[in-house]
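Just one protein chain is left out here, and the rest sit where they should.
To keep things simple, chains are lettered A and B as they appear, and every chain counts its residues starting from 1.
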Amino acid sequence: MPFNTLVAVSLVYVLFLFLVAFIAERRARRGRLRFLYSPWVYTLSLSIYCTAWTFYGAVGSAARSGLEFLTIYLGPTLVFIGWWWVLRKLVRIGRTQRVTSIADLISSRYGKSNLLGVIVTLMAVAASTPYIALQLQSVTLSFGVFAADTPQFWELPNQSAAALWIAGGLALFTILFGTRNLDANERHHGVVTAVALEAIVKLVALVAVGIWVVWGLADGVGDMLARIDASTLATWQLEPGRFAGFTFVSAAAVLTLPRMFQVLVVENTDERHLVTASWAFPAYLLLMSLFVVPIAVVGLERAAPGANPDLFVLTLPLSEGWGRLALLAFLGGFSSATSMVIVAAIALSTMVSNHIVTPLWLALSRGPAERGDVRGLVLTSRRLSIAAVLAMGYGYYRLSGGSEALASIGFIAFIGAAQVLPALIGGIFWRGATHTGAAAGLIIGFAIWLYALFLPSVGETGLMSAHMMDEGPFGLGWLRPQALFGIEGLDPLIHALVWSLMLNTLAFLILSMLSFPGPVERLQGVAFVNVFEGRSGARGWSRGQAEAEDLLSMAQRILGAQEAQLFFQAQAAGQGIRGFLPDPTPDFLAALERKLAGSVGAATAHAMISQLIGGAAVSVQDLIAVANEAQEIKEYSAQLEAQSDELARTARALRAANEKLTSLSVQKDAFLGQISHELRTPMTSIRAFSEILMEPDLPEPVRAQYAEIIHEEARRLTRLLDDLIDLAVLENRKVDLNISVANLHDLINRAAHAASSTRPERAFRFERDFPTEHMAVFTDTDRLVQVFINLIANARKYCDAEAAVLRIEVKRRKNRVQIDFIDNGAGIPKAQQGLIFEKFARLTDTSKAGGAGLGLAICREIMANLGGTIDYLPGQGGAAFRIVLPLRRRGDEPGRAG
Amino acid sequence: MARKATPLFLARRSYRRHRLMDAARLLPILGVVLIFLPGLWHPADAGRAETASALIYFFGTWAVLIGLAGALARGLAPALDAEDEAEGSVPATRGEA
């Protein structure tokens, strides 16, 4: 197997992964996702649990300590077959609370405290960095195995160069597909698909080597079992302490490792996938470990003494001359390493960005909810975090010099991640768990882990001297890192596991019982613990002074304009309100917060909303609701609540209707006066001047001038009557539509041209994106152009900016097109936004406007006739109107379709 | 109408389903017992070659657990669709604090 071939094959494989991720991403974007929503893809993506450490290291571990390697597979098996207890609840909570990472879950549960988020993030980074280094090392080592034949090509310094290339490539992949979606909380379909593919590759690779070993090198199952009992493994003794301890810590890790949480909870698209994964994932693990012992035994038989058993999977086929099989095994190991690093980097970068970078930025920039592009910030910080995480992994690899110390890193990382377990399990099953308890437990557990396990593992070159290991710090014997409190003779891993988790749990329980949870914490506690009991989340907001418009402009910057508008529109519709601005009810605020939490994490979302709401977030009523935990009234109150929700909705609709009626009746009353005024004003000029003209002694120029005035006023009168009749016809839906096909771009051009006579002296600029405008619309083009002219003319008339700019944005939405007209003026005050589409609703009563204030009313009627809508779009900076038009009318009936 | 307090007798089908949920809760406990069982008999006499049989035991147990989990999953999948019933029967998570 020439080394160059190996490099070429790896490159092709990597390109193939890019391609698969890219295609999956594209299909997801087009909504053609069926296979992505399969429970099998979900199950396969979970296989990132099996990293290079398990791919190569399991054989090594079996060669060294027998069946003990099984523990890291049996622990997760227990968790998965027990999915009804914990996983089901975790996934449900993750979905209802829109959790973005394990740090976010802990932070959200304990009162949306960012402190906890930071602690968990730091722990995760500390525990994962060596683990990532381990993956890099395994790939470079496996390259090294192949390069052994060609020493002139593969000098030692090149190894770290290879690691650097690999780290860089992984960073590129992760940034490309991990932060590709602008909606940062969306699932990473490309990554998940690539990971699922790699899962198959590594399974096939390991099973292929296993089959070859059992039926090729050995003589079938019977012979294999005999060989096992003849090998050095035969005298293996099960050490109950280590066995139980490792099983437990593996079970904990499958829940708490950031990357596992990412695929298990965050990337979960459907709770029901868990049903399949509950048996299919243990089955995957079983297959992954089935041939580990045979490979180890045969490897020990045939390998040169002193060969690294960690690499038997590669060296065995190579030394027997099975180059292609070795290549497959290499790809399997490569897949294990890369998929782990990619997902870990995504998970860690989400945590770092949401819990450290974004809050810092929010704290540093004043009044941040008002300004700035949060979305851009979040994405940039994610990308930088990914690069930083991989750089740290690489740095650790260089520092540790690829030493043997890395071999035990797997369990060290597991034990570090397991420190989150008490806060996690306590948080979802025990309402009494508090922020103080969780923080204390995490900090103590983390500290012991660092002191007793992590720092000593870095070796003599690291921070702990041999002297300190033997004598304890400052000669305090009972503080020796690997014999705390004088308990000696324990395995260092078990020693650290027992002490860290025991003191962690104790601190968590005791301080939870002693401290008192804050209001938000109590609400979140109920929401988490009782996640299966109806209400999907706690309401945290009393009615605040937040203006829906401010909230919208904030949400737009985090979620993106389109998504935010859709969300607000849907919420408003739920309240029975038309348009984009729902009432800031507690329910709406809670929903908005959860939505934002999906992008920036619970703590940040909470902080951003509280900035806008101002003041206390939790009302007395909410607290009483929490305090009344009596089970008997729960059902009853749920009913009452449903009713009162219904009532509130009706009342709100009634109130809105009433307000509208009142203002309409004022308007209706004014309507006659208005009509009268609009008709009489030109009449007055006409009458006065015609009387003057009747007099004989008028000079000719004056006569001509006055005749001209009469003519002009008569035309104005005609226009007004035309408008009124037009409106009457449109309102009665008796209009004959002249449907034809046209290019939207041409229609906008026509309108822009026609409107150019309005205040032609003003500087006025259009901002348009021509390519998006080219689409065929099937409608009454003259009527549509009439609407466009109106909007453009309005902007020309009323936009009060120094240099007026009108932005026209066209977006296609399924079978509708959405056209926004946004100017850079002062906009329309909220109080009047509801009235502008009414007749004679000219906001200024100057007649310089030249119209009678019927323009927008006519526009609205035209759009209704065309089966579309026109709305005022708040929160855009200037006056903004949104037209939504079906690309094709349903049926032919000209009636109201909207 | 909403379900009032849990009814005294359930229809046959949902009675089955509830027993399946019980089984799903018990399965991991069974798993723990089976996996840690070897730890109990092992020290009997050391030095005899029994890694192969231990291997068979572990993988056998493992396969049985997977099979049971698969059977339960098949039975429980409809329960997740009809979420209401599943909710009505989660006594374990209530009323701590």
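By our rule, a residue touches a chain if its C-beta (ideal position, glycine included) is under 8 Å from a C-beta of that chain, and two chains touch if they have at least 3 such contacts.
By definition in this document, contacts and distances are computed from a predicted model.
UniProt lists the omitted chain of the complex under the protein name "Response regulator receiver domain-containing protein" (options: "NADH-quinone oxidoreductase subunit J", "Branched-chain amino acid transport system substrate-binding protein", "Response regulator receiver domain-containing protein" or "Nitrile hydratase subunit beta").
Considering the intact complex, the chain excluded from display touches A. Of the listed residues A:V7, A:L566, A:A688 or A:L835, the one in contact with the hidden chain in the full complex is A:A688. Of the listed residues A:A304, A:L672, A:A763 or A:A831, the one in contact with the hidden chain in the full complex is A:L672. Of the options A:E198, A:D550 or A:E713, the residue whose C-beta touches the omitted chain is A:E713. Interface residues of subunit A facing the missing partner chain: 672-674, 676-677, 680-681, 683-689, 691-692, 709, 712-713, 844-847.
Criterion: only the chains that are shown with their structure count from here on.
As a whole-number value, the distance joining the C-alpha centres of subunit A and subunit B reads 33 Å.
Residues 2-5, 21, 24-25, 27-29, 31-32, 35-36, 38-40, 42-43, 46-47, 49-52, 54-56, 58-59, 62-63, 65-70, 72-73, 76-77, 80-81, 86-87, 90, 92-97 of subunit B are the ones touching subunit A in the complex. Subunit A meets subunit B in the complex at residues 66-67, 70, 74, 77-85, 89, 225-226, 228-231, 233-238, 240, 243-244, 247, 271-272, 275-276, 278-280, 282-283, 286, 290, 293, 429-432, 529-530, 532-534, 629, 631, 635, 638-639.
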